[in-house]
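A single protein chain has been removed from this complex, and every other one stays in its place.
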Amino acid sequence: MTGEQQTREILAELLREFHGRGWVSGTGGGICGPADDGGLLLAPTGVLKERVRPGDFFVVDPEDGHVIRPADDPALRPSECNAIFGLTHRQRDAWSVVHSHALTAVLAADLVPRLTDHLAIRGLEMLKGIPGVGNQDTHLVPVIRNTPRESELVEQLTAVFDDPRFATASAVLVRDHGAYIWGDGVWDAKRHTEVYHFLFEATVARRGRQLEG
Amino acid sequence: MTGEQQTREILAELLREFHGRGWVSGTGGGICGPADDGGLLLAPTGVLKERVRPGDFFVVDPEDGHVIRPADDPALRPSECNAIFGLTHRQRDAWSVVHSHALTAVLAADLVPRLTDHLAIRGLEMLKGIPGVGNQDTHLVPVIRNTPRESELVEQLTAVFDDPRFATASAVLVRDHGAYIWGDGVWDAKRHTEVYHFLFEATVARRGRQLEG
Amino acid sequence: MTGEQQTREILAELLREFHGRGWVSGTGGGICGPADDGGLLLAPTGVLKERVRPGDFFVVDPEDGHVIRPADDPALRPSECNAIFGLTHRQRDAWSVVHSHALTAVLAADLVPRLTDHLAIRGLEMLKGIPGVGNQDTHLVPVIRNTPRESELVEQLTAVFDDPRFATASAVLVRDHGAYIWGDGVWDAKRHTEVYHFLFEATVARRGRQLEG
Partner (left out) sequence: MTGEQQTREILAELLREFHGRGWVSGTGGGICGPADDGGLLLAPTGVLKERVRPGDFFVVDPEDGHVIRPADDPALRPSECNAIFGLTHRQRDAWSVVHSHALTAVLAADLVPRLTDHLAIRGLEMLKGIPGVGNQDTHLVPVIRNTPRESELVEQLTAVFDDPRFATASAVLVRDHGAYIWGDGVWDAKRHTEVYHFLFEATVARRGRQLEG
């Protein structure tokens, strides 16, 4: 089994796991990982993500998004996340990016006033799960506005990657939509995905409680 | 394996998945899909839906609901959803309809004042999962009153299907009861079922938060 | 496979399913079903319920609770639910009783003022899942006080079974503790268990919302 073949199987398995947790659903959400030839394995668009098979991934060029190798099934088209995944790879050296449609990500972004561009998370041991962050730090997660099409998020994301306040962020929240979460490799992206969903859920639960009290 | 045999197996598998998520439970809820001969495969009534087997489905005529082919087990009777599924097929060209008993559907209908006949959903990327709807649109889901027997919902449903405000709706909420959700085929109905449950849950969570704030 | 052997396997499977849903946990909760010889199959006490095997059940006499046939493992002792399950059998002709430790049952009983002896449930289609109850009925579920030992609940339960207001109830809530839920046979008890947990959860969610509003 080649490295890429194993990665394809792990990506399909992670999509099933994330679907079971409500992080991808109804064809929403996505994932990418490293291919053998410097390309990115990219899930197809418009399909039930928990039923993606190893042969359903495209290999795309992370520099410009063009398709290097298509999916086995000619009816499939590459995910709309293509431009965002490539940008994240180039700006953060990330070989794996998860796009979450979790409700908890939507509710976490709801906590942030419209004119504020980040969610501040503090006072949680799980912050240690993000590289370069300790449990005494205040961690800023950038928050951007949603756009009619996914590819139109690129402009805001470019500004986020240039902003030194977000140097340690391994995630971006998109209002009314979800989050992009990344890591050096597939297992790092998986770990960060769990950590950020915990941080979002904890922040929503604590702020909700404060509002009530 | 014929197309119908595969559909029977998928319908049984989806009932197990929906049961695991609390969308059908305690014999409540149901599903239909396309049979080979222009009929509708219909789950039986009064049974635990997660234990329905491929041979337990009836084939009924979507024009008048009469049984074309019975279930293998002569003790079974066709679901009370029969009249509603047929109406939805004739009015919306839907070959698959899901009847959900999810608590989140009941709570979403609770948000709608008694004299209002719809739930307005806006500001969510997941709206894109409904054909003809974008993430900047306000999507109206019709809400009808519950009746002592399921077949008595037909009159209200007929009015809903005639109402141009609900042209893009692929779901109807029934107060104190649940929802009917449909699609062209089985996978479309499955996708819409996930999307609408997400939309209901998100709307309940956001409105609850507003009430508290 | 004899009828009893199959029942033992189903009871063990249901305990695993109920554990997965949080209805039995930490050795709490239990179940009984019909044995071949007019006895009741009774789970052992003090064991992890999701790991009970078919040979771990006792057969007890539903009239007086004495052990007719022990579990295969001589270290096991019969559940403390013995007296309650027998009483329920004699008063309601129930051959299967589930004892739930679900948090939702505790929170549902919390809604009932201390001097009131029942929870009134109305306005839910799922009420139809209880024999003799329609979706327009107000269904009264008796609520009793917890006692230091489980067997001491018998006195209050006897009064409940004699009370004509509770003629259609297939469940009793025990404050700070959980619920007993029964049916003619194992599948009836399973269906009622799902239905009542839905009714409890819906009532808790609706009342919580009213308190906030």
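Order of writing sets the labels: A, B and C. Residues in every chain begin at 1.
Just so we're on the same page, contacts are C-beta pairs under 8 Å (C-beta built on N, C-alpha and C of every residue); 3 or more make two chains touch, one makes a residue touch a chain.
From a predicted model like this one, the values you see are computed outputs, not experimental measurements.
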Visible chains in contact with the missing one: A, C
Residue among C:D61, C:D110, C:D137 or C:D163 touching the omitted chain: C:D110
Residues in chain C touching the chain absent from view: 22, 25-28, 48, 101, 103, 106-107, 110, 146, 148, 174, 176-178, 208, 211-212
Missing-partner contacts on chain A, residue numbers: 123-126, 128-129, 134-136, 187, 190-192, 194-195, 198, 201-202, 205-206, 209, 212-213
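Definition applied: only the chains that are shown with their structure count from here on.
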Chain-level touch network, classified as line, ring, star, complete or other: line
Rounded Å distance between chain A and chain C, as computed from the means of their C-alpha atoms: 44
Residues of chain C whose C-beta touches two or more other chains: 212
